[in-house]
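This report concerns only the one structure given below.
Let's look at chain A:
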Amino acid sequence: MTILDWIALALLLGGAGFFFAGTIGLLRFPDTLCRLHAMTKADNVGLGLLCLGLALHERTLSGTLTLAFVWVFALAASTLSAFLIAGWAEARSDTGEGS
Partner candidate 1 sequence: MTEAIDGLTAGSLTALILGPLILALVAVALPRRRLIDSAVMLLALLLLALLLPLSRAVLTHGPLVMDLGGHDAPIAIPLYVDSLALGMLWLLTLLALAIHPYASAWLQRSDHPHADDYPALWLVLWTGLNSLVLSGDLFNLYVMLEVTTLGAVSLVMLGQSAGAVSAAARYLFFALVGSVLFLLGTALVYADIGLLYMPMIAVHADASPAIVVALLAITAGVAMKAALFPLHAWLPIAHASAPTPASAVLSAAVATAGVYLLLRLWLGPFAGTWTITTAQGIGVIGAAGILYGSAQALRQQRIKVIVAYSTVAQLGYLLLLVPLAQSPLAWQGAVYHAVTHGLAKAGIFLAAGNLILAIGNDRLENLSGADQFAAKNLLVIGIAGAAVAGLPPTGGFIAKWWLLSAALGQGQWWWVAVIAVGSLLAAAYVFRILQYAMRQPENRAEIDPRVRDQSLPYALLWPPALLAALALGLGFSGELLAPFLQVTDLSPALGGTGR
Partner candidate 2 sequence: MLPVFDTMLCLGLLWLGWGIVASTTLFRGVVLFMVFGLLMAVTWVRLSAPDVALAEAVIGAGIAGALLLGACKAMLSDPGTPAEQGGPEPAALPRLPAAALSLLVGAALAWLMVTVRGGGPVPEAVAIALPTHFLHNPVSVILLDLRGYDTLMETVVLLLAFLGARAMMRHSELDPLFTPVATHRHYTMPLITLLTPILLLLALHILWTGGNAPGGAFQAGALLAALGVMYQLTGHLRPSRESGPGVRALLVCGLLVFSLFACLGLTWGDAPLTYPRGAGYVSALVVEIALMLSIGTTLTLLFAAHPGLKPDLRQ
Partner candidate 3 sequence: MTPIVFPVTAALLFAIGLYGVLTRARLIQRLLAVNLMASAIFLFLIVTSTGGPHGPDPVPQAMVLTGIVVALSTMAYALVLIRHLRVLTRAETLESIVDD
(Lines give C-alpha, C1' and ligand atoms only; values in the text may rest on other atoms or scores of the structure.)
Protein backbone atom coordinates (compact mmCIF):
# COMPACT_ATOMS: atom_id res chain seq x y z
CA MET A 1 0.00 0.00 0.00
CA THR A 2 1.29 3.42 -0.96
CA ILE A 3 1.00 6.50 1.14
CA LEU A 4 -1.96 7.63 -0.98
CA ASP A 5 -3.82 4.43 -0.09
CA TRP A 6 -3.26 5.12 3.59
CA ILE A 7 -4.62 8.63 3.19
CA ALA A 8 -7.62 7.20 1.32
CA LEU A 9 -8.22 4.73 4.15
CA ALA A 10 -8.08 7.50 6.72
CA LEU A 11 -10.54 9.60 4.71
CA LEU A 12 -12.92 6.64 4.34
CA LEU A 13 -12.81 5.95 8.07
CA GLY A 14 -13.36 9.64 8.78
CA GLY A 15 -16.39 9.66 6.47
CA ALA A 16 -17.81 6.58 8.15
CA GLY A 17 -17.28 8.29 11.51
CA PHE A 18 -19.28 11.31 10.39
CA PHE A 19 -22.12 9.06 9.19
CA PHE A 20 -22.07 7.25 12.52
CA ALA A 21 -22.21 10.50 14.48
CA GLY A 22 -24.95 11.82 12.22
CA THR A 23 -27.04 8.69 12.69
CA ILE A 24 -26.67 8.91 16.46
CA GLY A 25 -27.74 12.53 16.25
CA LEU A 26 -30.74 11.59 14.12
CA LEU A 27 -31.81 9.05 16.72
CA ARG A 28 -31.01 11.08 19.83
CA PHE A 29 -31.76 14.74 19.12
CA PRO A 30 -35.05 16.04 20.48
CA ASP A 31 -36.83 17.77 17.56
CA THR A 32 -37.00 17.91 13.79
CA LEU A 33 -34.68 20.88 13.31
CA CYS A 34 -31.89 19.46 15.47
CA ARG A 35 -32.19 16.11 13.73
CA LEU A 36 -31.96 17.77 10.33
CA HIS A 37 -28.91 19.64 11.50
CA ALA A 38 -27.22 16.42 12.56
CA MET A 39 -28.16 14.52 9.47
CA THR A 40 -27.31 17.05 6.77
CA LYS A 41 -23.99 18.05 8.33
CA ALA A 42 -22.94 14.46 8.76
CA ASP A 43 -24.11 13.38 5.34
CA ASN A 44 -22.59 16.27 3.47
CA VAL A 45 -19.19 16.11 5.14
CA GLY A 46 -19.21 12.34 5.55
CA LEU A 47 -20.13 11.71 1.94
CA GLY A 48 -17.55 14.27 0.84
CA LEU A 49 -14.82 12.47 2.75
CA LEU A 50 -15.95 9.11 1.37
CA CYS A 51 -15.92 10.42 -2.19
CA LEU A 52 -12.51 11.99 -1.68
CA GLY A 53 -11.12 8.78 -0.23
CA LEU A 54 -12.54 6.69 -3.06
CA ALA A 55 -11.20 9.14 -5.64
CA LEU A 56 -7.71 8.80 -4.16
CA HIS A 57 -8.07 5.06 -4.32
CA GLU A 58 -9.47 5.05 -7.86
CA ARG A 59 -7.09 7.65 -9.38
CA THR A 60 -8.75 7.90 -12.81
CA LEU A 61 -10.27 11.04 -14.29
CA SER A 62 -13.68 9.54 -15.10
CA GLY A 63 -13.92 7.89 -11.70
CA THR A 64 -13.06 11.10 -9.90
CA LEU A 65 -15.55 13.08 -11.97
CA THR A 66 -18.31 10.53 -11.31
CA LEU A 67 -17.62 10.71 -7.58
CA ALA A 68 -17.64 14.51 -7.71
CA PHE A 69 -21.03 14.41 -9.41
CA VAL A 70 -22.35 12.00 -6.80
CA TRP A 71 -21.33 14.40 -4.05
CA VAL A 72 -22.67 17.53 -5.76
CA PHE A 73 -26.07 15.93 -6.42
CA ALA A 74 -26.34 14.57 -2.91
CA LEU A 75 -25.53 18.06 -1.61
CA ALA A 76 -28.19 19.68 -3.76
CA ALA A 77 -30.81 17.10 -2.86
CA SER A 78 -30.11 17.12 0.88
CA THR A 79 -30.03 20.92 1.01
CA LEU A 80 -33.39 21.28 -0.63
CA SER A 81 -35.07 18.39 1.17
CA ALA A 82 -33.74 19.64 4.51
CA PHE A 83 -35.11 23.07 3.67
CA LEU A 84 -38.54 21.66 2.75
CA ILE A 85 -38.72 19.50 5.84
CA ALA A 86 -37.69 22.44 8.01
CA GLY A 87 -40.37 24.59 6.40
CA TRP A 88 -42.95 21.90 6.98
CA ALA A 89 -41.85 21.48 10.60
CA GLU A 90 -42.08 25.22 11.16
CA ALA A 91 -45.56 25.36 9.64
CA ARG A 92 -46.64 22.54 11.89
CA SER A 93 -45.27 24.16 15.06
CA ASP A 94 -46.94 27.48 14.12
CA THR A 95 -50.33 25.86 14.00
CA GLY A 96 -49.52 24.05 17.22
CA GLU A 97 -50.02 20.64 15.65
CA GLY A 98 -46.81 19.00 16.74
CA SER A 99 -43.41 19.64 18.18
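Candidate entries met the following condition: all candidates are chains of the complex that A comes from, given by their letters.
As a working rule, a residue touches a chain if its C-beta (ideal position, glycine included) is under 8 Å from a C-beta of that chain, and two chains touch if they have at least 3 such contacts; residues count from 1.
Bear in mind that the values here come from a model prediction, so they are computed numbers and not experimental data.
Interface record for this complex: partner of chain A among candidates 1, 2 or 3 is 2, by the touch criterion. Those residues of chain A lying in contact with candidate 2 across their complex are 73, 76-77, 80, 83-84, 87-88, 91.
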